[in-house]
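Every protein chain but one is kept in place in this view of the complex.
Letters A and B mark the chains in the order given here, with residues in each chain numbered from 1 onward.
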Amino acid sequence: MRAAESANVLIEARALTYSRQDEVVFGPIDFAIHAGDIALIEGDNGSGKTTLMRILTGMLHTDEGELIFEGAPYTRDTTAGAIVFLGHHLGLKLDLSARENLHVAEGLYGRRDGADPLGVLTSVGLAGYEDEPVQRLSAGQKKRAALARLLLVPARVWLLDEPYANLDRDGIALVNRLLGEHAARGGAALVTSHGAVSFAGDEPRRIRLHA
Amino acid sequence: MANWVPLWLHKLGSPPIFYRFAGVVRPWALALAILAALAALYGGLVLAPADYQQGDAYRIIFIHVPSAWMSLFIYGAMAVAAFVGLVWRIKIAEVVAMESAPIGAAFTFITLVTGSLWGKPMWGTWWTWDARLTSELVLLFLYLGVIGLYHSFEDRRQGARAASFLALIGIVNVPIVHFSVNWWNTLHQGSTVRILGPSHIEMSMLWPLLTMMLATKLYYIASLFARVRADLIATESGKDWVRAIALAENGDRP
């Protein structure tokens, strides 16, 4: 079992630590994310959840500890195209429609087999709002439009920073359903949340950050 | 990249080692700088003969010329430190680059002020769009840009990295500016008076000049080391070695 697991480790962190102004923000932490894993990053406000997310995107650099992607060092070249990130800022252009936003994402990241912009907008519950400028959508609908991007692009690893914020009960259920389907396809996801999450299906792995 | 380079630099660049090294060197450098400056001023202002054309007015070169040299030298030193800091992510190099900038800006400012003071008797005006003075003014803006960018970031190390990058862009820019300003000067038939006078200088004028150059270099080292030490104490305040120093100091005077 362990041997089979270590064969498909996607992301591995060894003694990963981050310091800002020589003050430790979090760490050292160790974890391994396999294909099919959904990992919940837990911690109080200021415990470094978003910081860890930014490190995992590759935008933020840390000198302490090791980060490995599929057995190779964690660099832009090795992670290119494998990771998609949804942060506090949704990365949507407010003057464009949801469909136009997805066309840009498709151009930049490519398209998952069998996915198309209209189809993924329907599956996040935005049917009928495809051509509405994003600025006229509600906060929850904007979030759904951003979630649609995850379904459209072929990335295997989803990094979701507070995906449940601004969502109603249906929306939360939607995120859980998308995560479940993604895991079943052999994808992996790291999710931060400071609230209690009722994750449907299997119990997620937990990565605990101490403040 | 060769592995021994970062290893060697990391050893030299360890904050506590550098802190102690700088603490030992700084008083010597400062004392020698003051001695050399006094000797150079005596040689330049008293011993050296008056110029047959400019009279005593030329004596400002003993301040002006070493400052001008230092303004360029420090920019070069800052750019080297910035490059090392960016490539090998060595903290001490980032600190050296950032703490060099205000010293370099000060020398550039002195160069500009003494240049225009000298310009009054020579050209009859405080300011002229001479190629050298104009380049020096642009250099001052480069320094101020680096300092401004460094301080506009909340995270000091990130600010240092961004400002280091700007310093490297500037080092490419300096010769381009100099070339273009020279071209512009010939185009507009500007002043043709040469600041540095005849290329062969009397020995009695040369040695104070060189001594003053030595003094400014030593002063730069002393000033830089003092600034770097203060910066390290502030940014590494959470580290054990700083705590040890603080405890030792308090042990002397509770």
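Here are a few things to note about the model shown:
Heads up, the rule we're going with is that a residue touches a chain if its C-beta (ideal position, glycine included) is under 8 Å from a C-beta of that chain, and two chains touch if they have at least 3 such contacts.
One rule holds in what follows: contacts and distances are computed from a predicted model.
Think of the chain that is not pictured: of "Heme exporter protein B", "EamA-like transporter family protein", "Succinate dehydrogenase / fumarate reductase iron-sulfur subunit" or "Bifunctional protein PyrR", UniProt labels it "Heme exporter protein B".
Residue B:153 is the one among B:21, B:69, B:109 or B:153 that touches the chain missing from this view. Among B:40, B:95 or B:177, only B:177 touches the chain left out of the display. Across B:142, B:205, B:218 or B:232, the single residue that touches the chain missing here is B:142.
Residue-wise, the contact with the chain that is not shown comes from A:57, picked out of A:17, A:57 or A:166.
Where chain A meets the omitted chain, the residues involved are 57-61, 80-81, 83-85, 87-96, 100, 103-111, 154.
What chain B contributes to its contact with the hidden chain is residues 86, 138-139, 141-142, 144-145, 148-149, 152-155, 158, 161-162, 165-166, 169-170, 173, 176-177, 179-181, 183-184, 187.
Assume only the chains that are shown with their structure count from here on.
We define each chain's centre as the mean of its Cα atoms; on that basis chain A and chain B are separated by 48 Å. Considering their complex, residues 20-23, 63 of chain A touch chain B. Residue ranges of chain B in contact with chain A, taken from their complex: 89, 155-157, 235-239.
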